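Part of the complex only, each chain left as placed.
In order of appearance the chains are A, B and C, and numbering begins at 1 in each one.
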Amino acid sequence: MFNFIKPVYAHCDLPCGVYDPIQARIEAESVLNIQKKYSDLHDEDKIRSIFIKEQRADLVKQHLWILWTDYFKPEHLEKHPNIHELLWQTTKQAGAVKKSVDPSSGEKLLSMIDEITEIFVDTKKV
Amino acid sequence: MFNFIKPVYAHCDLPCGVYDPIQARIEAESVLNIQKKYSDLHDEDKIRSIFIKEQRADLVKQHLWILWTDYFKPEHLEKHPNIHELLWQTTKQAGAVKKSVDPSSGEKLLSMIDEITEIFVDTKKV
Amino acid sequence: MFNFIKPVYAHCDLPCGVYDPIQARIEAESVLNIQKKYSDLHDEDKIRSIFIKEQRADLVKQHLWILWTDYFKPEHLEKHPNIHELLWQTTKQAGAVKKSVDPSSGEKLLSMIDEITEIFVDTKKV
């Protein structure tokens, strides 16, 4: 099914060669869904959702930092000189969603991850 | 790019509704790549690769257990009565790859995850 | 109660051979105690208790998943065909206690773990 995604990349400094921005995206989707549901939750679940969101946002940061440091190479940066700034702003946005239950902050995070994904896909082309 | 994957599912007991077997698959790809590269690594990296593989395999288990307990519902089990057995055997296989550097064990794990993915995709159809 | 369990078993895929359902039970006891004390806590400790309970419930799941995948063997399943269903429902209950501060949900979790323990003890008999 997922065979059109060819994850031929790395996330462990070996390198095993497996990287995929979908990992960050899935966690960011989770953040957004929590924000959307927040106002309808009862009190205890509101509390739970705040720290589940915190953890998800931390995972977004983690996955993006790994992409930045471990996947991207100087030649990628040459072709896409905005990599540093984009990754920096996106991880900052992953910090911002922790402080907010407004879905617009989660949507902004997702669209920033999608920008990173576009660059990532481009680097996979031969 | 990944818009044909519509991750509308959950992995946090809230539920936030975000689940995706691709998470397990990515970690299993990493296991397989480590197995493929193992024999060519120098001694220290052989050691490193053994415990990186251990951690990746644990993540495979983790993601699959969450799918099993948190995503699959009684109605899914009714339609796919092999869910229990398949998830059990696949998590056992994720344990087996820890003990082996033979890529065939990693390939078997991947094909078992693909079987789970097929069921997962089927449960998403309306 | 557990005096007939001689813990000579495994929880690490080596296998070291050390497994014991008491690990899940201790965390579930903790969940139940938190639920019992909840209403008397001051506001900040209410918040703390919600996420301590979340972590304890996650540990219950973790310990039970390990028993399910790593300890139980096909021969156990033959004698106790309800292992899959019981472990599935019990880990789902460990998810349910996260959403509730009602001690009855914690008590139900404990009694389900006790059912698993009975099967576990039976598999230890020669």
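Just so we're on the same page, a residue touches a chain if its C-beta (ideal position, glycine included) is under 8 Å from a C-beta of that chain, and two chains touch if they have at least 3 such contacts.
Computed from a prediction, not measured in an experiment: that's the story for all the values here.
Depicted are 3 of the identical subunits; the complete assembly encoded in this structure file consists of 6 such copies.
What we mean here is this: only the chains that are shown with their structure count from here on.
Chain B and chain C have centres, each the mean of its CA atoms, that are 23 Å apart.
Chain centres here are Cα averages; for chain A and chain B they lie 20 Å apart.
Averaged Cα coordinates give chain A a centre that lies 33 Å from the centre of chain C. The residues of chain B never reach two or more other chains; the list is empty. Only residues 1-2, 4-5, 7, 10-12, 14, 16-18, 20, 22-23, 25-26, 29-30, 33-34, 37, 41, 45, 48-49, 52, 56, 114, 117-118, 121 of chain B touch chain A when the two sit together in their complex. Interface residues of chain C, counted against chain A in their complex, comprise 46-47, 50-51, 54, 98-101.
Within the complex formed with chain C, the residues of chain A that make contact are 44-45, 47-48, 51.
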